[in-house]
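Missing here: one protein chain of the complex. Every other protein chain is in place.
A, B and C are the chain letters, set down in written order, and residue numbers restart from 1 in every chain.
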Amino acid sequence: MVEIEDYQSDAENQWCPGCPNFGILRAIKSALVALARKPEEICMVSGIGQAAKLPHYLRCNFFNGLHGRALPIAVAINVVNPKLTTIVVTGDGDCYGEGGNHFLHTIRRNPNITLIVHNNQIYGLTKGQASPTTDLRAKTRLQFEGVELEPLRPLATALLHGCPFVARGYAGDIKGLSDLFVEAMRFKGFSYVDVIQPCITWGTHTVSWYKERIYKLPPDYDLHDKEEALKKACEWGDRIPIGVFYRDDRPKMGFGDQFRDKIFDGRLTDLGFRKQQTIIEMLDIFR
Amino acid sequence: MVEIEDYQSDAENQWCPGCPNFGILRAIKSALVALARKPEEICMVSGIGQAAKLPHYLRCNFFNGLHGRALPIAVAINVVNPKLTTIVVTGDGDCYGEGGNHFLHTIRRNPNITLIVHNNQIYGLTKGQASPTTDLRAKTRLQFEGVELEPLRPLATALLHGCPFVARGYAGDIKGLSDLFVEAMRFKGFSYVDVIQPCITWGTHTVSWYKERIYKLPPDYDLHDKEEALKKACEWGDRIPIGVFYRDDRPKMGFGDQFRDKIFDGRLTDLGFRKQQTIIEMLDIFR
Amino acid sequence: MIDINVVVSGAAGQGIQTIGYIIAKTASEAGYNAFSWQDYESRIRGGSNSYRIRVSEDPANSPLVKADIFIALDEKSKAKYRPLLKEDGILVDEQETGERIITVPFVDIAQSELGDKLFVNTVAAGALTAVMGIAWESLKEVILEEFSGKGDVIVSKNLTAAAEGYKFARNSCEGICPWVLPRREQKHYLISGNEALALGAAAGRCRFIAAYPMTPSTGIITFLSKYKERLKIFTEQAEDEIAAVNMAIGASYAGVRAMTASSGGGFALMVEGISLAGMTETPVVIVLAQRPAPATGLPTRTEQGDLLFAINAGHGEFPKLVFAPSDPKDAFHKIVRAFNLAEKYQIPAIILTDQHLADSYFTLDDFELDKVINRSYLANPDEIANYKRYQLNESGISPMLYPGQSHHLVCCDSDEHDEYGHITEDLELRKRMVKKRLRKTELLRKEIVPPEEKDISDATDVFLSWGSSRNAVFEAVDRLRENGARVGAIHFTELLPLPEYEFPRDVNYYTVESNATGQLGRLLRSEYGISVKRAIARYDGLPLDHMYIMEGFVNG
Partner (left out) sequence: MIDINVVVSGAAGQGIQTIGYIIAKTASEAGYNAFSWQDYESRIRGGSNSYRIRVSEDPANSPLVKADIFIALDEKSKAKYRPLLKEDGILVDEQETGERIITVPFVDIAQSELGDKLFVNTVAAGALTAVMGIAWESLKEVILEEFSGKGDVIVSKNLTAAAEGYKFARNSCEGICPWVLPRREQKHYLISGNEALALGAAAGRCRFIAAYPMTPSTGIITFLSKYKERLKIFTEQAEDEIAAVNMAIGASYAGVRAMTASSGGGFALMVEGISLAGMTETPVVIVLAQRPAPATGLPTRTEQGDLLFAINAGHGEFPKLVFAPSDPKDAFHKIVRAFNLAEKYQIPAIILTDQHLADSYFTLDDFELDKVINRSYLANPDEIANYKRYQLNESGISPMLYPGQSHHLVCCDSDEHDEYGHITEDLELRKRMVKKRLRKTELLRKEIVPPEEKDISDATDVFLSWGSSRNAVFEAVDRLRENGARVGAIHFTELLPLPEYEFPRDVNYYTVESNATGQLGRLLRSEYGISVKRAIARYDGLPLDHMYIMEGFVNG
C-alpha cells in the first residue's frame, strides 16, 4: 500500500502561490497512489522550466536534466530499466520548443513512458516569452506586437506519428486529471498527456478564459477513431476538448522490444562484465 | 532572358553516376529558366549530405552550411533580402533528422522560400544509415535487423501547421518536377516539395519499386481541400501519390510581414548606419 | 564623502526591484552616482532576494556589501539579510521600533491613504529617500517619469504614496539619520549592461538579432524588440539556440550586421555555429552572459566561469574575437568594436558578460559617442572583375560582398573550399586556406587594446583580472594602498587574440576572478609564460567586491 504522504518531498516549493502546477502535482500523486507505485519504482525525468521543477516536489527517483532534453534521457532509462515507471514532466517550451526534435522522434520510438506537458502557452521561468503553443497575435513580454507564428499542434503531431495514447487534461480538474494519468501510466507504450495550465503570472489567457471553453469529450466519444481524434486535436478556440483523444489497444512494437525479444529481456543493469572469452572470440575476427 | 547554360557551374559533380539527384538538378534549372530568374537573383541554401551539395552544381549565390541547419539560415536571408529567390535544398536526414526542430518551427513562420527535400529515405553521404523516412523494418548498413521507428510524416506535419503549399515530386519525372518547382517558386509563402529520390547506391527500395507505386494526383483532385490533402500525405505503400497536395491561395501573414508593414519594407541592407541622434535619444531614456 | 549602501530585501513578486530602481533613479536624479545590483533566486514568486543600491558622491560602480540602510518586506528576508546591516546603520521597518530604527507603517499608509496595499512599494521608496536625505523633488521627478505611461490616476496615487512615506520617515529621521544629499547639478545615465549592449549593437549598425530566452541574456533581445520600430531592427525569438546562431549567420551572409545572445548552456549549443562562421568567414557577434555553471547551475547569479570555454569554442582552428567589457559604457563601445572587427576580419566575435554586468545599474557621465566608428568593411562590387569570395591574398581578408548586391555571386561553404567557395578535395589548397584564415589573427592582434594598468609602476603585488570586476578590483587597490600595500592591477577586457604586452617583472601575481580554477591565470601563462602566485577566487554566485578581494589578498 502506498499513501499520498509517501510522496511528500522535503524540497521547498518554488512555484508561485496559487499556480495550477500544484493541481498537476496533486493529480500525479493521487494517480501514483491509485497505481500503488512505490517511490523507488518511479523515475521522473524533466528538463528546465517551472513545470520541470516538479520532480523535486514528489519523493521518487528523478533526473532533472537540461532544458529541452528530458525525452532522450527518459527513453534511455526506460530501455535500461523497463521495470521503472518512467514519467517525463515538462513544459511547452521545454518539450515543444528547445526539445521539439526529441518530441518528434520519441513519438516514433514508442517507448513505454508517460509524457506530461504542463502547457501554459508561455515560457514561465524566463518571465513570459511566447512558447510554441502561444496563440497567434497574443502579446507577451517579448512579442510586444503579438505572436506571428502559427501555434504548434503537438497532439495532432503525436497522432500523425503513431502515438498510441494521446490525451489532454486541465490542471484545474484534479480528479479528472488524476484519472487521465492513471490511464496513461497503465498504458503500455508511449502515453502522452498535454495539460492546460493557466499560468497566473505570465499567462496570455485568464483562468476563466480557459474555463469557459474547456469541455470534456462526451462518454460516447470513440477513442479508437483516429480521424476523429485528429479533428479533436485541432479544435482550439471557442471550444477546447479535454480527455483521452485516442487510445490504440492493439499490440504495437515499442522501443527496445526487438532487443528484449531477441537479445536480453530484463534490466541491463543485471548484466555483469563480459567474459574474457567473449572478447577473445570477438578479437579473433581480426586474426 | 535566362538560358539553362547560365546556370552551368564549374564545380566538379561528386554524385554517383546515374544518381536521381541529377534529375532534380535539371528540374530546378529548367524551373528557374521558366521563371527567368537570373543567377544573381537566386540564393540557394543547403546543409550537409549528397542532396545538400546541389548548390555547387548550379551557378547562383549559395550558402552551404551545417548539417541540419539550412532552414534557419534561409529564413534569415529571406528576411534581410526578400527580393532574392531563396531556395533550400536538403536531404531527408538533413531536414527531418538533425534539422527536425527547424523544419517544425519554420513551417510555423511561413517564410517566403521554397524548400526542396531530396527524400531518398536514407543517409546517403554517410553510407547508408536509416533516415527518419526509411520504412519500418527496412534493413540498412546500421539497422541490421531492420528499422524499428515509425517513419516520419513530414508532408502531413507541414499541412497540420499551416504550410500553404505542400507537394511531392519524383526525381524520375523531370518535366513534372520542374512544373512543381515553377509553381512552388511562384507561390508567395512557404512552399514545400518533398521529392522521392531513389538512391541507387544505398536505397532500401529499387527504382522500379517506386515506379510501380507512384501515381499522379488526378486532374480533378481539389488542391484546396486540406482534409483530403492530409489523407494523401499519409498515403504510402502500395500507392504513392505525387503532385501538389495542397495550396492555400488566401492571403496569409508571412515571416517578416509585420516588420515590413510597420517598420521597413525593403532590403535591410539598404539601411545604413543609424544617425547619432537616434542613439542619443535612446540613451536619454536612461538619464 | 558620501557613500551610502541601501539594501532592499523581500520575496520575489513583492516589488523590491521597483523600490530599488526608484531610489537608485532618485539618487541619480539628485546628481549622485548610483550603482545597484541584484541578488535573486530563480523563481517568480517567493524566496528571498535583495536589491542593493550604492549612492556616492564620486563614481563607484562596484558593489558594497554592508548596509547603511536596510529594509525587508518579509520576515524571511529580514532574517537572511539583516546581518548585513552595519552597527551604526538604519533599519527601516513596518513594525519594529527601537534605536536606529525608523518605523514606517507602509501597509497602513498605503491602505488608509490610498485604499490599496499595492502602493506599499512606493511608500517604502518614499521613506527610503527621506532616510537617505535626498530632497523630495528628485523623487517626485522620478515618480512622474516612471509612471507617466500608466495614466494620471496612477501617477497621482503614486505621488501621494511616495509623499506620505517620505513625510513619515523624514519626521522620524531627525537626529538619527546622518545623511544629507543636497541636489547636485550632475546629470547621469543610469543603465545596465544588457541595455548598454543593446544600444551599442544599435550604434554598431546591428539590424538583426535572433535569440532564445536565457537568463541573464534575455534583456538584450527584449530591449531591442521593444524599440524595434525606433531602431529599425529585426528581432526574432528562435526555436532554440542552434537556430538563433544560424539565423544570425544567415542574416550576416545576406548583408547586415547580426547578433545573438545567450548564457552558457545556450552558448554551448551555438558552438558548432561558431565554427561555421569561422569556416565561411561570416561575421557574427555573440553575447555570452555568464552565470554559475556547469549545466543549469544557478540561473540568476553571477560567475566568470566560461572564459576558456569561449576562447576555445568551436571545432577546428580559426580566428575569433573575445571581449569582456568591464561596465556598460565599455560594453557599449566593445560591442560596436566587435561588430566592426567581426566585419573587417570576417570572423565570429564573442562578448563575455555576466549576470552582474548584465543586470546591474551603473552610473555613467557620458557615452562618448564621437568615438563610435561608422564604417563598412564590405568590398565594392564595381571594383571587382572576377569575384572570389575566398580570394587568397596577403592579408587573408578576402573581399566580402552579399548576395543580390551586384551581379557577382556570393558562394559560401562549410566544407573546405576553393577561392570561389566550392567544395575542394585539393589538399594543397586546403593548406593555403588554413593559412589564409589564420593570417587574419596576426593582423587582428595588432588592433587589440592592451590591458588597463593601475598603479603598477611601484607595485610588488599585482592583481590580474578581467571583465565586470574592474571597478571592484581597482577599488581594492585603492583601499589596500591606503593601508600601505604596494599593490597594482592589470585588467583585461580584450582576451582573444591577446596583444603583445610586457608584464612587469619580479612582482607577485594574483588572479582575481569569479571562478574556481583561475582561468585567466592559465590563459596568461600559456600566452605570456607568466606565473601566478595565488588565485583570489569567488564562485558562490555573488559578484566580486573590494572587501572580498582585500580579504582574499590579506588572508589568502
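Here are some notes:
By definition in this document, a residue touches a chain if its C-beta (ideal position, glycine included) is under 8 Å from a C-beta of that chain, and two chains touch if they have at least 3 such contacts.
Just so you know, these numbers come straight off a predicted model, no measurement behind them.
Seen in the complete assembly, the chain not on display touches A, B, C.
Considering the whole complex, the residue from C:Gly133, C:Pro325 or C:Gly541 that touches the absent chain is C:Gly541. Set against the missing chain, the residues C:Asp415, C:Asp455 or C:Asp478 yield one that touches it, C:Asp415.
Touching the missing chain, out of C:Ile4, C:Leu197 or C:Ala268, is residue C:Ala268. Check C:Arg45, C:Arg479 or C:Arg522 against the missing chain and you find that the one touching it is C:Arg522. As for the chain not pictured, it touches subunit C at residues 41-42, 47, 242, 264-265, 267-269, 271-272, 275-276, 278-280, 290, 292-299, 301, 303, 305-306, 308-309, 311-318, 413-416, 423, 425, 427-428, 430-431, 434-435, 438, 515-517, 522-523, 525-527, 529, 531, 539-542.
Mapped onto subunit A, the interface with the missing chain covers residues 9-11, 14, 38-41, 43, 45, 48, 53, 55-56, 59-66, 69, 71-77, 79-81, 83-84, 101-102, 104-105, 256, 259, 262-264, 267-269, 271-274, 276, 278-283, 286-287. Touch with the hidden chain on the side of subunit B covers residues 14-17, 48, 50, 66-68, 97-98, 100, 123-127, 129-130, 132, 141-144, 201-202.
In the analysis below, only the chains that are shown with their structure count from here on.
Between subunit A and subunit B the centroid-to-centroid distance comes to 31 Å (mean Cα coordinates, whole Å). The mean-CA centres of subunit B and subunit C are about 41 angstrom from one another, to the nearest whole unit.
The residues of subunit C that reach two or more other chains are 239-240, listed in rising order. Shown for subunit B are the residues in touch with two or more other chains, namely 101, 104-105, 262.
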